[in-house]
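Here is the structure we will look at, set down as C-alpha cells.
Only one protein chain is missing; all other protein chains are in place.
Per-chain residue numbering starts at 1, and chain names A and B are given in the order in which the chains are listed.
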Amino acid sequence: MLAFIIRRLLQAIVVMLTVALIAFTLFRFVGDPINMMVGIETTNEERAQLRQDLGLNDPVAIQFARFVGNAVRLDFGNSYQFKTPVIDLIADRFPATMELAIASAIFSLVIGIPMGVYTALHRRSWLSNIFLAASLIGISLPTFLIGILLIFLFPVTLGVLPSFGRGEVVRLGFWTTGLLTASGLKALVLPAITLGLFQMTLIMRLVRGEMLEVLRTDYIKFARARGLTDRAVNFGHALKNTLVPVMTIAGLQLGSIIAFALITESVFQWPGMGLLFLKAVQNVDIPIMSAYLLLVAFIFVTINLIVDILYAVVDPRIRIDARAAA
Amino acid sequence: MTPVLSVQNLRVEFPTRRGVLTAIEDVSFDIAPGEVLGVVGESGAGKSITGTAIIGLIEPPGRIASGQILLRGQRIDNLPPDEMRRIRGKRIGMVFQDPLTSLNPLYRIGDQLVETIATHTDLSASQARQKALALLTEVGIPAPETRIDNYPHQFSGGMRQRVVLALALAAEPELVIADEPTTALDVSVQAQIIALLKRLCAQHGAAVMLITHDMGVIAETADRVAVMYAGRIAEIGPVREVIKAPLHPYTRGLMGSIPSLTHDSDRLVQIPGSMPRLTAIPSGCPFHPRCSTCRSPGSIA
Partner (left out) sequence: MSAAENPPEILMRRPSRLRAIIDSDLVYSFLRSKVTIAAAVVTLLIVLAAIFAPYIAPKNPYDLTQISILDSDNPPIWMEGGQSPYVLGTDDQGRDVFSTILYGSRQSIAIGLMATLFAGMLGIALGLIAGYAGGTTDAIIMRAADIQSTFPAILIAMLIDGVSRALFGEQRNETVVFWVMVLSIGLSFWVQYARTVRGSTLVEKNKEYVLAARLIGIRPAKILFRHVLPNVVGPVLVIATINLALAIITEATLSFLGLGLPPTQPSLGTLIQIGQKFLFAGEWWIAIFPGITLAALVLAVNLLGDWLRDALNPKLR
C-alpha cells in the first residue's frame, strides 16, 4: 500500500514540474517582464539594472530553479496591475471560491445521485423521462447561460435573491465566510446552482449508466436467484458497486468545479480567484496567470491523488493486490 | 408421488422489432424428488432459457407466453413478484456458469452467505455465521474460519464455484438448477464440482436440473436426460436408454458424433448443416432439414 502511495506521489510531482515549466515559460518569455512592470519614464539604465537585480540575465535553468523554489514558498512575485504580492491577492479570494465550489459540489451530489438511482431503477416511469430530459438540457446549457437565465428569472423578474456579489461576510482568522449571514447565504444560492447544475446532470447520467450496467451483471442475477429482497439487491449490492466508480469521477469533477467557478464568478461578479484570473488574462498580468495555473494544477493533482488512494481503500481487489505487490 | 417440478407446454417469447421470437416451444418434463435430470443441447437450443423461466428471472420484454410451471403441484409461473422472490433461494436454487462474475467482488463471501441465510431463515447473526461455516466445510473449503472473511477474487475458480454452491444451497431448496456449472472451470476441477453437486443434493434431498452441453457429464451424473434442439425437447428418457438406443434422429446424430476411444475412424462424424437461428425455425419438426431419416417434414418425431 505504501509503495502504491509513493509511486502516485512521484507521478504527481512530475506533473507539477511539467506545469511549472509551462508557467515559467509563460512568465519569463511571453512579452518582456521588465517592460510590463515599469512605467514609460524608466530609463534604459534603470531597466538594465532591474534586469540584473531580478536575475533575468542568469542561465535559464537557474531561473527555472529559482522559480520553482519561489513557488514552493508561495512567492509568485508582484502583480503587474496591482503591484502587490500575487499570493496575497489569491489568498484573499480563495475562501470565496472554495465556499462556492463546495456548496455546488454538495448540491450536485445530493440531487444528482438520487436522481440517477431513480432513473436506473424505474426505467419507464414518466418521472424518469422528465429527469432524463432535464439532464439533457442541463448538459446542453453552458454554465454562463444558466447563470443568465437564473438571474433573469429570480432577481429580475421575481425580485428575489441577489444577482451579484457575495453579501456580507464574516472574517474568521484568515478565512472570510458568507455562510454566517443571511445575505451571504442568499447570495450563495444562485451561483451554487449555476455552477452545480452541469455537474449534477453529469453525476445523474453517470450513476444511471453505471447502475444499469451493474444491474445486468451475473452477481446481481445470482443475488436475485437467491431470493434476496429488491431492497437488498438494488441498494445493498447494486448501489454499492455503482458508487465506487462514480465516486472517483465525482472526485475528479471537484477539480473542474473549481475551474468552472471562473465562469460563474464572472456572471455573478463573485469575488473569487476565478474572477481575479479572468481580469489577469484580460490585462496580461502574467504573474497572476502563472500563479493561478500552478495553483489549479496543484489542486487537480492533489484531488486525483486522494481519489486514487480512496479508490484503493474502498475496492478490496486493488487494496489487496497493492499490498501483495508492495 | 408428486414430482418436485412439473413443466407443461412451456412457451417463452421475446418481442423484438423484427417480430416475436419464440425461444422455447411446447417444453414439458417432470423432475421427481431427489432425481437428477440432465438437459443437454447445443448453444442456443433453449436450455438456459428454460432454467431461467422456471426460477422466474426472464427479463421483460421476454415473457412466458403459455404453459405452466408447477412446484410440488402448485403453480408458480403466475405468482406475484414478491411471492416468487420468496420461492427463489428457499425452494428453488440456481447456479450459474461463471463463478467469478457470480459473486459480488466488493463483499466478503461470509457476508454474502450470512445475508442469504438471514433472508430465508430466522437465525440470529451468530447462528447464521455458524451455519455459513458449516456450509463452507460441506462444500470442501479448507480452513473455513479464515476463508469466510475473504473476498471472491482471493479464491481459485474451483473454490469459487464451491462457494457458489454453498450460497445456492444455503436455504435448503428442494430443486437446484445448475446452468453449465463447470463450463468455465478447468477440466481437472470439473469432475470434482459435478461430484460435489451430486453428493450435496443427494444429502440435502434436493432434485437437480443439470443444464450442460457436455454429454459426458450427463452420462456420469444424471438419472434422466432431456435433449433440446431449436427450442424444443427432441427426446427425453432415462440416461442409459437415451445413450444406448436414441429414438430421435438428432440424438442419434449426437451420440454418433462422439469420438470413440476404442476404435479408429478416418473422419469425425458430423450432423450436416447447423441448428437454425431462432428467427428461422422450420415448421413442424425443427430438425427435418438436416434429418436423414425423415419421412414427412410436418411430423414431430
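Throughout what follows, contacts are C-beta pairs under 8 Å (C-beta built on N, C-alpha and C of every residue); 3 or more make two chains touch, one makes a residue touch a chain.
None of these values were measured; they are calculated from a predicted model.
Participant: Out of A:79, A:119 or A:143, which residue would touch the omitted chain in the full complex?
Facilitator: Only one of A:79, A:119 or A:143 touches the chain omitted from view, namely A:143.
Participant: Given the contact definition stated above, which residue among A:5, A:26, A:161 or A:309 touches the chain not shown here?
Facilitator: Missing-chain contact among the listed residues: A:26.
Participant: Among A:119, A:194 or A:304, which one is in touch with the chain left out?
Facilitator: A:304
Participant: In the complete complex, which positions of chain A touch the hidden chain?
Facilitator: 15, 18-19, 26, 30-31, 136-137, 139-145, 148-149, 151-152, 155-156, 163, 255-256, 259-260, 262-263, 266-267, 278, 281-282, 284, 286, 289, 293, 296-297, 300-301, 304
Criterion: only the chains that are shown with their structure count from here on.
Participant: On a C-alpha centroid basis, what's the spacing between chain A and chain B, in Å?
Facilitator: Each chain reduced to its C-alpha mean, chain A and chain B end up 52 Å apart.
Participant: Which stretch or stretches of chain A touch chain B in the complex?
Facilitator: Answer in residue numbers: 217-219, 221-230, 232, 236-237, 240-241, 244, 315-317, 320.
Participant: What part of chain B is in contact with chain A in the complex they form?
Facilitator: 55, 57, 85-90, 93-94, 96, 98, 101-107, 115-116, 119-120, 151, 153-154, 164, 167-168, 170-171
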